[in-house]
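Omission of a single protein chain aside, the complex is shown with its protein chains in their original locations.
Order of writing sets the chain letters: A, B and C. Residues in each chain are counted from 1.
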Amino acid sequence: MKVKLINYTPEPEKTVAAAAYTCHSKECAEIDEMNDEKIRKIIRATRSSGHHSVMEHAGFTFAVDGISRACTHQLVRHRIASFSQQSQRYVNLGEPDYVIPETVEKKNETRKTFEKTMKDVWDTYKRLVKNGIPDEDARYVLPNAAKTSIVITMNARELYYFFSLRCCNRAQWEIRDMANKMLKQVKRVAPVLFEEAGPRCKQLGYCPEMESCGLMPRKKDVLKEGK
Amino acid sequence: MKVKLINYTPEPEKTVAAAAYTCHSKECAEIDEMNDEKIRKIIRATRSSGHHSVMEHAGFTFAVDGISRACTHQLVRHRIASFSQQSQRYVNLGEPDYVIPETVEKKNETRKTFEKTMKDVWDTYKRLVKNGIPDEDARYVLPNAAKTSIVITMNARELYYFFSLRCCNRAQWEIRDMANKMLKQVKRVAPVLFEEAGPRCKQLGYCPEMESCGLMPRKKDVLKEGK
Amino acid sequence: MKVKLINYTPEPEKTVAAAAYTCHSKECAEIDEMNDEKIRKIIRATRSSGHHSVMEHAGFTFAVDGISRACTHQLVRHRIASFSQQSQRYVNLGEPDYVIPETVEKKNETRKTFEKTMKDVWDTYKRLVKNGIPDEDARYVLPNAAKTSIVITMNARELYYFFSLRCCNRAQWEIRDMANKMLKQVKRVAPVLFEEAGPRCKQLGYCPEMESCGLMPRKKDVLKEGK
Partner (left out) sequence: MKVKLINYTPEPEKTVAAAAYTCHSKECAEIDEMNDEKIRKIIRATRSSGHHSVMEHAGFTFAVDGISRACTHQLVRHRIASFSQQSQRYVNLGEPDYVIPETVEKKNETRKTFEKTMKDVWDTYKRLVKNGIPDEDARYVLPNAAKTSIVITMNARELYYFFSLRCCNRAQWEIRDMANKMLKQVKRVAPVLFEEAGPRCKQLGYCPEMESCGLMPRKKDVLKEGK
């Protein structure tokens, strides 16, 4: 999997701070009036008071190659986001190209079975196309494992939410891997904005899942009145 | 494929008409003040003046069984909608159960190739699970063709938009089939509300696609100033 | 202010439970297979595991009369909702009709000042209209306090979020009043679905605000590692 932050709102932290400032001022704040200390102060105060909407003014665009369609089917369920994905209707996927789960790969036997099936599947795909079946129908044999490419744009607020679900140790491994790579890259360009981003337990102070991975104590163990 | 309208806002047309009426009245309209003729008149006037948001007050819920994951991957790209889909992470899909495209089915040779591959794929799936691979990883071999179930809720405005894209003869056949079945059912319970629903060309008066299916003339042939 | 639940998805709890059940079944669940105990169990399990999207299949529509435009300007900032509001462009608002805040009303002096100004404002409005100014321009003199009517549709998930913000004791009093009235009414028709709805502190187990109203302890006082 290759995850690359290809574009983002310039000066995302200044932009968010200027928007937050506007809510409490006589006029729209000038982006350039914001210095580092002011930015840090405004962003932290805004976040801790739960005033998250100002984070929406900073957008981030990623190009992702080599993830499975199993993963993108989950990914595109996030609705406050924009996606442009490689089409299997219009792109012919000639040669086997797929994601193999680690649990399958690490055992010789399961890996071989998996690889053999992938080869057979792609042989069938190619035979169908050769027999005049349109690409868009031949692709019905292709597996969830098939690699795909996708361009993703999300704003900082939605990224926070995305990370809170998908960086959790109980999330599905492939989307968690992608989410962690995305988080690392946005932290590089907006460290204050994303300083508390990560699994939900980090923001809540406890694990909200039924079964905890152990990173944080469970809600009921932390709160006296917890359920 | 089985498509069933399982629930919807009671008296959807009265509800939409009452909401539309509110926008031009001193008070919220009473739903029961609306009679058939009034409803018809208000809904038509609202629609032809492009005031579509009032249609959002009527929601429709469908249960769909037996569609492919190729189709649902496309479906869930609609973001102004709510979906609850069978999870391949948590449900073991023991026996082969898949959608076979008509182009593949109608030729003896391609059908046999397809069916043989499906059998092999499910054999691998079962072998992997038997070898201790978790369901959520074994499913990577499963095909786009694998059948799934999904509950869909959309409001009438979004349904209009959905039908305008997906009832088009150039839409992918499986999602078009589903859209047509949905349209037929909502028309039964809200005939005035959906009387102009269907492919986009019906609303526009011309085909906006690059290549027309022939149902309607193309934009440039209809409009003198058309491009 | 008059708040009336005028419509909602029939059997909202059965619908949500059936949708949740579908995610873990071979087929879409039949709504009528759901009995009371099953519904209660499924809804609670789904909620406590954070799987909130299934609540979106139940929608609720309210007619609200007699709230101020100060309040609706705040209300329509909720974007996952549908609104149809009385238009000041097209409805002539002949006579003074406004909301008076309790702080203003309880003191004789401030109340009189306020009422006098309201009368003057409406006199100007009427004079402008009489002088040929279109309603849509004359309304520029009308106050935030002017009463308006609005039809609101939200799904149960968004209602949870709405209540979590707007039932908080620190929310603006008019929108809080409206939210509490809405909550009372949806609880009547879907008591299990909304049993944990209310201010955010109820769900979190602590107050996330900078200054607490005292209903719940603050985050930092509850969590050892809290910030």
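As a working rule, a contact is a pair of C-beta atoms (placed from the backbone, for glycine too) under 8 Å apart; a residue touches a chain by one contact, two chains touch by 3 or more.
Just so you know, these numbers come straight off a predicted model, no measurement behind them.
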Discussion item. I'd like to know which visible chains would be in contact with the absent chain if the whole complex were considered.
Written reply: A, B, C
Response to the item:
Contacting the left-out chain: of C:L5, C:V141, C:L165 or C:V189, that is C:V141
Discussion item. Among C:V64, C:V99 or C:C167, exactly one should touch the missing chain; which is it?
Written reply: C:V99
Worksheet, complete the sentence: From A:V54, A:A70, A:C167 or A:C207, the answer for touching the chain not displayed is A:V54
Worksheet item: For subunit C, which residues touch the unseen chain?
Response: 68-70, 72-73, 76-77, 79-80, 83, 88-89, 98-101, 103-104, 107, 109-110, 113-114, 116-118, 120-121, 124, 127-128, 131, 133-134, 136-145, 172
Fill in: Contact set of subunit A toward the excluded chain (per top definition)
4, 6-11, 15, 18-20, 22-29, 31, 53-54, 56-57, 59, 61, 63-65, 82-87, 90-91, 149-151, 153, 155
Discussion item. On subunit B, where is the contact patch with the chain that was removed from view?
Written reply: 48-50, 200, 204-206, 208-210, 219, 222-223, 225-227
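Convention: only the chains that are shown with their structure count from here on.
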Worksheet item: Remove subunit B in your head; which chains still hang together?
Response: one piece
Discussion item. Do subunit A and subunit C, two copies of one chain sequence, contact each other through the same residue numbers, with over half in common, or through different ones?
Written reply: same
Worksheet item: To lay subunit B over its twin subunit C by CA atoms, how big a turn is needed, in degrees to the nearest 5?
Response: 180
Practice prompt. Take the average of all CA coordinates in subunit A, do the same for subunit B, and state the distance between these two points in whole angstrom.
Written response: 26
